[in-house]
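A protein chain is absent from this complex, but the other protein chains hold their places.
On to subunit A.
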């Protein structure tokens, strides 16, 4: 488990990049109030998805605009073709934690 931040520190519509793990992950708080954790680096080239545009449960990559579904990690269309990895998120005592592992889940 890695500790990300308090829920109160990540308002809806925002994302945070966690660079203490390699590869880094991104945690999103959607406008709908859900929390998702995924690999931060786009599977297409080198861009940080935490910098992307969050809409509903999808994030649009800031470099070439591939969209990823945060629930499944699947890209909706080119140029990205490979999914990003997703990780379970748990909130305990107001703190966001991610069940990070080297293996995909």
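Here is the rule we go by: a residue touches a chain if its C-beta (ideal position, glycine included) is under 8 Å from a C-beta of that chain, and two chains touch if they have at least 3 such contacts; residues count from 1.
The criterion applied here is as follows: contacts and distances are computed from a predicted model.
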Protein name as given in UniProt for the chain not displayed, "NADPH-dependent 2,4-dienoyl-CoA reductase/sulfur reductase-like enzyme", "Succinate--CoA ligase [ADP-forming] subunit alpha", "L-lactate dehydrogenase complex protein LldF" or "Acetolactate synthase small subunit": "NADPH-dependent 2,4-dienoyl-CoA reductase/sulfur reductase-like enzyme"
Positions on subunit A contacted by the hidden chain, ascending: 45-48, 50-53, 60, 62-65, 78-79, 81
